[in-house]
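The other protein chains are all here in position, but one chain of the complex has been omitted.
On to subunit A.
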Amino acid sequence: MLEIRGLAAAINEKPILKGIDLTVPDGEVHAIMGPNGSGKSTLGYVLSGREDYAVTAGSATFNGIDLLDMEPEARAAAGLFLAFQAPIELPGVNNANFLRTALNAIRRSRGESELDAVQFLKLARAEAKRLAMPDDMLKRNVNVGFSGGEKKRNEVLQMALLRPKLAILDETDSGLDIDALKIVADGVNALRGPEFSALVITHHQRLLDHLVPNRVHVLLNGQIVRSGGPELAKELEKRGYGDLIAEAA
């Protein structure tokens, strides 16, 4: 599904990612953990095509196609989805319109027919209900005045509607209450299958109890310094990053 080789990236000429190798096979969920500022969000942004990052070395392919050459919308059309750590507010843009525009853009690129307002609302309401989101969040402006947890749920709602092949969830669990955490994990689990993979960025073991990863990677100072099975997350939860930081130094 996703193959990253020697990926290095900089922002404002400051190197952030310093040679990342990572393979996420079809159907697998991988977790990425690591201290604040280690470059986890940067990895998500670089993979989804944010313009202010300069890729300085390496490659990233998604189902065999070169991701790094594509526009962000083309990556989304190919099936990539990034749930933002800090979802963006769009004042003046109605959430339902936003979701429908996005879904129809993706459907167009897949050669599927566009949904009209009625068809879309039916689908969106059903998904919102599964995520225990009140209907009125569809009527409001995108993320404007949403609580931290509501913004995260709105990200998951987008994922559920767009049905990506690869979802990068950047701390989607932060700020969620205990019930919401379970709902979000269920949301991801519902998509799981041979055609769906996920890269889950998190600081907490708790999400991984619900969403058991195939692999856990530790990102430190722009590099993956340790990879292991689900037990690695438990170990980090107990011992922190101290040993790894000392080892790297």
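Basically, a contact is a pair of C-beta atoms (placed from the backbone, for glycine too) under 8 Å apart; a residue touches a chain by one contact, two chains touch by 3 or more; residues count from 1.
By our rule, contacts and distances are computed from a predicted model.
S.K.: Which of the following names does UniProt give to the chain that is not shown: "ABC transporter ATP-binding protein", "Acetolactate synthase", "Xylose transport system permease protein XylH" or "Fe-S cluster assembly protein SufD"?
M.R.: Per the UniProt record, that chain is "Fe-S cluster assembly protein SufD".
S.K.: If the hidden chain were put back, which of A:Ile88, A:Val118, A:Ile178 or A:Ala249 would touch it?
M.R.: A:Ile88
S.K.: Out of A:Glu71, A:Asp135, A:Asp179 or A:Glu247, point to the residue that touches the absent chain in the complete complex.
M.R.: In the complete complex, the chain left out is touched by residue A:Glu71.
S.K.: Could you tell me which of A:Ile11, A:Ala102 or A:Leu244 touches the chain that is not displayed?
M.R.: Once the missing chain is taken into account, the touching residue is A:Ala102.
S.K.: Of the residues A:Arg5, A:Lys18 or A:Arg50, I need the one that contacts the missing chain.
M.R.: With A:Arg5, A:Lys18 or A:Arg50 as choices, the missing chain is touched by A:Arg50.
S.K.: Considering the whole complex rather than only what is displayed, give the residues of subunit A touching the chain that is not shown.
M.R.: Contacting residues on subunit A, toward the hidden partner: 48-52, 71-73, 75-77, 81-82, 84, 87-88, 90-93, 98, 101-102, 105-106, 109, 158, 162.
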